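Left out: one protein chain. Kept in place: all the others.
== chain A ==
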Amino acid sequence: MADTTQISPDTTSEGERTDLGRAADKARIGAPSDTVDTRAVIDGFTEEGESLPGGDDGVEQLGFKKHSHGNAPVVPEASRGERRRSFDLADFPTLTGLEEDWRFTPLKRLRGLHTDPLTGAAPAVSVTGAGNVTVETVDRSDARLGASATPEDRVAAAAWNAFTEATVITVPRETVADGEVMVAVTGTSPAAAAQHILIHAEAFSKAVVVLDHTGSVTLAQNVEIVVGDGAELTVVSVQEWDDDAVHVSSQQAKVGRDARYKHVVVSLGGDLVRLTPSSIFTATGAEVEMYGLYFADAGQHLEQRLLVDHAVPNCKSRVTYKGALQGQDAHTVWVGDVLIRKAAEGTDTYETNRNLILTDGARSDSVPNLEIETGLIEGAGHASATGRFDDEHLFYLMARGIPEKAARRLVVRGFLTEVIQQIKVPALEERLSESVERELAAGNL
């Protein structure tokens, strides 16, 4: 293998060619193409992915259009890895909406999460399920809090500084949780509030933790996740909020040696939900899977910004997010940042985002970003496609005898089921399937 990024000729994509910093040393893909002057075009690199082995091919097919970037004029940071991290709110300037990481978020609908003191009552937390998992409510002075995650944006920093007590869930060393850990987070007040939850799967433990968000809130939340060496942890974050809820949540995971971490997002309810899940590899041999499913109705803003930080060698990551949209001004945002740092030789990563637009008036933004600082990797790629279910699809299915409503449901169910099946908690899978059906019914589909 050469000392440059491993690339095979892209035979499928016809997307624009993208800048690649200076030849081999550093490749940033997905950055707006007017920000780099000196650029080398490398065969096989396009906005749509690099056609490296082992991934989705990113072919543009009828009904699916490749992603495009939003129109907002923004100056991206030089590298995703250089983004500011701090517990001090003063380190994050007041938001204007022009920041790269806030440009899609309608700030005026945050109900003050980014400007006001977060003094409201935090939503109630109730943990049930596994008996051999430790659940504590601790004071903010507890030394474990903040040990593994540092805020990366203003709202996360505000939440860090405002919470009064935190919930700490610990799966003890070498323990297999005797059931799913269900964490019910129930909002009862629309006053802006902060919350901190720490989930720690100690070495060689195994557990599934479900954060089940319901009710009404204006919430800035930090979920700090530690996956110990050899541990196997699944965290599912379900957002079935009431229609008025505003939820901004940073869900940072530190993933230890040979660990297996799976993170699943299901966002269905709420007025504005903005999740920033990240997986940071701290030692070799670990594998991360990140899945997401979101279904935006009229007026809903559902945003997810991911980071997979390959800072160490020989780790593997897969990201699969799927979204459906229906109704006027339904808006979804998916930004997937994958960073392969200089030291992360042997990295194997692929991320994909697919969106399905069911009606006119909806908008889906999808931006995969891949930064590669070493060429000595197994594979790296991404794909993004947004398709619409239009009259021709409907005609085709109806011409085979399938009634209109059933045809629409068939398409959406088929599209989203892939993600629901990843949860592996049958009762929750069933509940979420029903929720998706209700979404469809609500949209008069």
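Remarks
Basically, a contact is a pair of C-beta atoms (placed from the backbone, for glycine too) under 8 Å apart; a residue touches a chain by one contact, two chains touch by 3 or more; residues count from 1.
FYI, contacts and distances are computed from a predicted model.
The chain that is not shown carries the UniProt protein name "Fe-S cluster assembly ATPase SufC", picked from "Fe-S cluster assembly ATPase SufC", "Dipeptide transport system permease protein DppC", "L-lactate dehydrogenase complex protein LldF" or "ABC transporter substrate-binding protein". Interface note for the absent chain: among A:410, A:427 or A:442, the touching residue is A:410. Residue A:392 is the one among A:360, A:392 or A:434 that touches the chain missing from this view. Although one chain is not displayed, chain A still touches it through residues 59, 61-64, 354, 356, 387, 389, 391-393, 395-404, 406-407, 410-416.
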